[in-house]
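Worksheet: one structure, shown below.
Just one protein chain is left out here, and the rest sit where they should.
The letters A and B name the chains in turn, as written, and every chain counts its residues from 1.
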Amino acid sequence: MAAYIARRLLFVVLVLVAVSMLVFGATALLPANVAYLILGQFASPEQVKALELKLGLTDPVYVQYWRWASGILRGDLGESTLMNRPIGPLLWDAISKSLILTLVSFVCIAVIGVGLGVVAALRHGRALDHGVSIATYLGIAIPEFFWAIVVILVFAAWLGWLPSAGYEPLSAGFATWAKHLVAPVMTLVFGHLAHVSRLTRSSMIEVMQSPYVTAARAKGLPERVIVLHHALRNALLPTITVLALDFGRLMGGIVVVETVFAYPGLGRLIVFSIQNRDLPTLQASILVVAAIYALANLIADLLYARLNPKIRFGRNVA
Amino acid sequence: MSLQLKAGLLITGTIVILGLLAPWIAPHPWDTISMRTRFLAPNATYWLGTDEFGRDVLSRLLMGTRLSLAMGVSATLVSLAIGVPIGLAAGYFRGRIDEILMRAADVLMAVPPIMLGLLVLAVTPPALWKTALAVGFVYVPPIARVARAVTLSLANEEFIQAAKARAESTPYILFREILPNAWPPLIVEASLRVTYAILLGSALSFLGLGAQPPSSDWGLMISEARSFIDRAPWIALAPGFAMCALVIGINLLGDGARERLDPRLKARIGKA
Partner (left out) sequence: MLKIEGLTVRYRTPGGVVEALTDISLEAPKGKTLAIVGESGSGKSTVALAAMGLLPAEAGRPEGRILFDGADVLAMDDAQKRALRGARIGLVFQDPFSVLNPSLRIGDQVGEGLVHHRGYTREKAFARAVELLDEVGILKPEAIARAYPHELSGGMRQRALIAGAIASEPDLLILDEPTTALDVTIEAQILDLLETIRARRGLTMVFISHNLGLVRRVADRVAVLYAGQVVEEGAAEAVLHRSMHPYAKGLLAAIPRLGRKQLRLAAIPGRLPDLRKPPAGCRFEPRCPFAGPESCAPQVLRTVGDRQVRCARAEIVKDMAWPATAIDPVAAENAAPRSDEPVVVAANLSKRFVLSQGLVFEGWRPRLRAVTTTAVDDISLDVAAGEVVGLVGESGSGKTTLGRTILRLAEPNAGEIRIAGEVITGKPQKALEGMRRTAQIVFQNPDSSLNPRKTIGELIARPIVRFGLAPKGEVAAKVRALLDLVRLPAHYADRYAHQMSGGEKQRVGIARALATEPRFIVCDEPVSALDVSVQAAIVNLLADLRDRLGVAYLFISHDISVVAHLADRIAVMNRGKIVEIGKAAEIMNNPQHPYTIRLLSAVPTVDGPRHPRAAEPQP
């Protein structure tokens, strides 16, 4: 197990190195003049030249990459070209706000999604199952930004229960803080629930039809024991992987949701940095997202290994 | 034909036909600004109302259908064209080639698709065709993975051994023996990707990195309508529901097609 963890950790590090190259390479290699982008189309050639020198853009790409990457290793994420401030504190503030949003949403998705999936599978072919299936089709078809509009329309414009946008710190009172969180969380949950419940349902149905569940029935075990003891554990194994994947999708989802709800997190920072051609901030933000995602995958892998005896014990008794 | 397939064909077919005929059946010009007809609620003349520039929402919706369909199909073709050969090669040759290609896919999949798209689009001036290319590129890894998984299982089949036993060339085995059997799962996956591409493309347009005004791209329409959501919700709701219908239609089509396209699955159902 220790060797397994070590291997997975090494893999995460390698992926992050590769992602950093990708992130840097995509912005460095695409046919665009960065200095020109920053200064706008009316910049004089001299101004462009000066900025290029200042940013080190005249150096070969690998030198630029090394300067950037070694800086990150030292904890220096560089400076925002727009705000002329170090990116580090800016990013940490955004991440903490985004993590609250994604973690709350993730817990809701995991609990409700798995629950719906299991219940639908146990009622396979009946009205409840069909209801969940139809809702799932809808859920997968509606993009987050449309969910956001619907949530605003219903809960802010019509019912007036929730603020339509913005963020209030916890110091403004728990109720105010939570109230501003509800709409974006709801949007993320609606947008991602279907995926989890759909896969949980199909995996649960498959397990309930497996020979070992039939064998458990042949032993005369009560249905409750069969579901809880025999089926659920095996059915949830693939769901763990799916949940990790969905955490990654959630990290993508915050881009749209934070933009719509003017929520000052990582997603809005990314859009903001793109709109303002702030490449260092963009690169650092996407690298951080990749790191969080890789971490989520790592946790899922370890959890999977913990629950799956085939990985937990590599030994052979017989 | 299953109910799923019928419903999928009906919905998708209707939307495709409406999109193709849009310039001829649109009741009003889609881009003519008229300040006198701003924010009209749906009525007999403007079935779905008008927007902040007084343009007919229905006409814009119909013209936008073409953009969404073009986005979905062209992006998916890009993913298929790059992803399928990669997947076939990785699954058939195994070993080092497989290792390198799949680790590269892992790296691309370590960044959420929308951010990968943002990254590609960040440094170039936005345009819809670039968005389509970026979306297609983003979905190469999942297509390659499916192609690889199918190839891996097919490569173990005895009919591949039989082909080797009569000294068939590698291209023959890949394209004449394996690929025809790999199509059904690939088509299902591709149909899923068409919907993902439509959703991702419109999200990028929504963020201002795709279609530019005055285009009638659905994502952009919703984005522009955001500011008037309490005054004129129909401007945002119409393209939203249209997109929803299109995606559901294609999903139904894909799920229905899977059962029909796989002769072995069919034989199994027939025998059971």
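Going forward, a contact is a pair of C-beta atoms (placed from the backbone, for glycine too) under 8 Å apart; a residue touches a chain by one contact, two chains touch by 3 or more.
These figures come from a predicted structure and were not determined experimentally.
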Taking the entire complex into account, which one of A:L53, A:I134, A:L170 or A:A215 touches the absent chain? A:A215
Pick out the residues on subunit A that sit against the missing chain. 125, 210-212, 214-223, 225, 229-230, 233-234, 237, 307-310, 313, 315-318
Footprint of the hidden chain on subunit B, which residues? 157-159, 161-162, 164-168, 177, 180-181, 263-264, 266-267, 269-272
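One rule holds for everything that comes next: only the chains that are shown with their structure count from here on.
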Let me have the rounded angstrom distance from the C-alpha centre of subunit A over to the C-alpha centre of subunit B, please. 21
Which residues of subunit A touch subunit B in the complex? 15-16, 18-19, 22-23, 26-27, 30-32, 34, 37, 137-138, 140-146, 149-150, 152-153, 157, 248-249, 251-253, 255-256, 259-260, 270-271, 274-275, 279, 282, 286, 289-290, 293-294, 297
Complex interface listing, subunit B residues touching subunit A: 103-104, 106-108, 110-115, 118-124, 195, 199, 202-203, 206-209, 219, 222-223, 225-226, 229-230, 233, 236-237, 240, 243-245, 247-248, 251-252
